[in-house]
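In this view, the complex is presented without one of its protein chains, the others remaining in place.
The letters A and B name the chains in turn, as written, and every chain counts its residues from 1.
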Amino acid sequence: MTTADRQTLSMHHSEVQVSVELQTPDMTLNLGPQHPSTHGVLRLVAQVDGEVIKELEPVVGYMHRGYEKLAEVRTYPQITALVNRIDWVSGFANEIPFMVATERLMGIEVPERAQYIRLILTEMARISNHLVFLSSLPLELGAATPLMHALRERERVLDLIEGATGGRFHPNFNRIGGVKPAAGAGSTQKKVVQDLPQGFLEQTKSAMEYVRDVCADMVNLVLGNEIFMQRTKGVGIIPADKALAFGVSGPNLRASGVPFDLRKTDDYLPYSNFDFDVVTGSNGDCFDRYAVRLEEVVQASRIVDQAVEEIPAGDLQAKVPRIIKVPKGEIYVRAENPKGEMGYYIVSEGGRGPYRLKIRTASFSNLSVLSWLLKGQLVPDLIAILGSLDFVLGDVDR
Amino acid sequence: MSPSELASRIAGAVGSDRFSSDNGTAKVHIAADRWVDAHRTLSAEMPYFSWLSAIDWATEVVVGDAPESEDIEPRYEVLSCLGNVENGESVVLSTAISKDDPSLDSLADVYGGADWHEREAAEMFGIDFVGHPNLTGIYLPDSFEGHPLRKSFALLSREVKPWPGTVDVEPMPDEEGPSTENPEDAG
Partner (left out) sequence: MSGILDNFWSLLALKILFITGVMMTVSLVIIFAELKISAHMQSRVGPYFAGGRYGWAQPLADGLKFIQKEDLVPADADRPVFKFAPMVVLAGTLAVFVIVPFSPDLVVRNLDLGVFYALAAGSIGTVGVLMAGWSSANKYSLMGGLRAAAQLIAYELPLVLAVVGVVIQAGTMSMVGIVEAQAAPVFHLGDTAISLPYIFQGQFVGFIIFMIAALAELNRTPFDMPIAESELVMGYLTEYSGIRFTMFFLGEYAGIFAMSAIASTLFLGGYYFPGLDSGTFGPLVLMGKVGLLVFLIIWVRWTLPRLREDQLQSFAWKWLIPLALVNIAVTATFKVVF
């Protein structure tokens, strides 16, 4: 740990003067960048009076990798490999809006089977992301057991994703025009169109059963727990209008009572073929954010079940030219990523790479509400609130 | 409503006559001095602030492919994206500011979320947002010099090794071909 700030630890030097009013200066508490609770390298500089936070300033940028500048010197297929590292917990979902944006600019129609596969893998990424969240918030509050149960089921989902795509976190499975159609590497092997692995669909169905079981466990173990409720109910309330003004999206926004889900409003993937509910909370406190994500896992598993039933046969990738050159134009496509709204604004000037790629990430906006939200909260509540916002620093810093 | 209807309606609401809806994205251009007023007018109907950023339009680029358009007017185009959560509409508002003295009024009073986005745009492009409460850098270290997302900012790695163009093209399933390609042949 860092040694104390000399300027404020005045008690140490026996300068206490007993007077009518006891002067207790505010303490500057510096959380991070290395800290067990912040989800990555986030630094929080807080002015603390006893246990109450007077002011808080988040310092981000420790993981800034310069994605937008980098995208200007990469071709579109190369950018595919880069973007799933933005929000590494839900790797597959980061690629989708970029793919859809590029395909729309080029006017390519993605085959239905490829769209269904994308959808299944996106929902699996959502389940994987939410299971991490569902286990880490109780862990920060002191309950270590939900972590083990949730991550055990997550392994099933990750194994499935790995079986289909070859990677657990960074699948790099999307191609412009569909998903990866060929297996085998090297120029000497004849490229064979390989579909999903054998048994993938059956195993997916059984994995979803397990996922629903663990969600039921979580309801009993965590949601019904008196102490958890005391720690999270009424803590960190984000009112709906503030959430909208700050750009908070995804489960955080829905927990504040706004039933806004991009899967229902935008058609970047064929979600309209499936029956699922938009999960909304009522208060916008930490408890609601947890409950919303818990229910979203169940809904995602429903979608996967339906998609696995109805997946059509067909091609995995549309015919695209060998060298991808996107015609001149601008487009903004957004998707409902597990953490919120993720969008790509592509400005194309006809080159092999974008002229400008603006990446709109969910966690950046979700985190910007922090300095407003944490004024007047207690230090232990800080941990609960940070844990409930579900951000990851790669998403914040890009 | 469709993007084109949305674009024309928003344009009418803010008093602009330049709008487009190419590729399904409703985009409305606003004059720089009406930027904050336009947002204030729209804030009731579009309370969701998605993002704010900028584009550096330049004819000469240090890295990457040169732009195809021949008549690019050098400017910074500041974009902001607003949304409506009832019906899922979203519109991109844009304005142009000059490169010599890039400054624009800040949206921090209208939308709280503009705070961080403007800090990022200021840091990356060198745009001054007048009236912003705390326009310090957000991503880069304090000792960093320059504004990275400007087209005139050279990526250090590209100084050492020039832009290689297209390499490692993956052939289509029914084609066989070399896995690497000479950049000149890529056309």
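As a working rule, a residue touches a chain if its C-beta (ideal position, glycine included) is under 8 Å from a C-beta of that chain, and two chains touch if they have at least 3 such contacts.
All of these numbers come straight from a predicted model, not from anything done at the bench.
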| item | value |
| --- | --- |
| For the chain not depicted, the shown chains it touches | A |
| Selected from A:Lys69, A:Arg104, A:Arg118 or A:His149 as touching the chain missing from the view | A:His149 |
| Option from A:Leu139, A:Val219, A:Val278 or A:Val308 whose C-beta touches the chain left out | A:Leu139 |
| Positions on chain A contacted by the hidden chain, ascending | 1, 3-5, 9, 12, 27, 29, 35-37, 51, 138-145, 147-149, 152, 221, 225, 227-228, 230-231, 378-381, 383 |
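Heads up, the rule we're going with is that only the chains that are shown with their structure count from here on.
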| item | value |
| --- | --- |
| For the chain A and chain B complex, residues of the former touching the latter | 60-61, 64, 66, 68-70, 72-73, 75, 77, 104-105, 175, 181-182, 186-187, 190-193, 241-242, 244-247, 249, 253, 258, 260, 262, 264-266, 317, 319-320, 322-323, 328-332, 334, 341, 343, 345, 347, 349-353, 355-356, 358, 360, 364-365, 367-369, 372, 397 |
| Touching residues (chain side chain B, partner chain A) in the complex | 22-25, 27, 47-51, 53, 55-56, 61, 63-69, 79, 81, 85, 87-88, 90, 92, 111-113, 115-117, 124, 137-141, 148-149, 153, 155, 158, 163, 165-166, 169-173, 175-179, 186-187 |
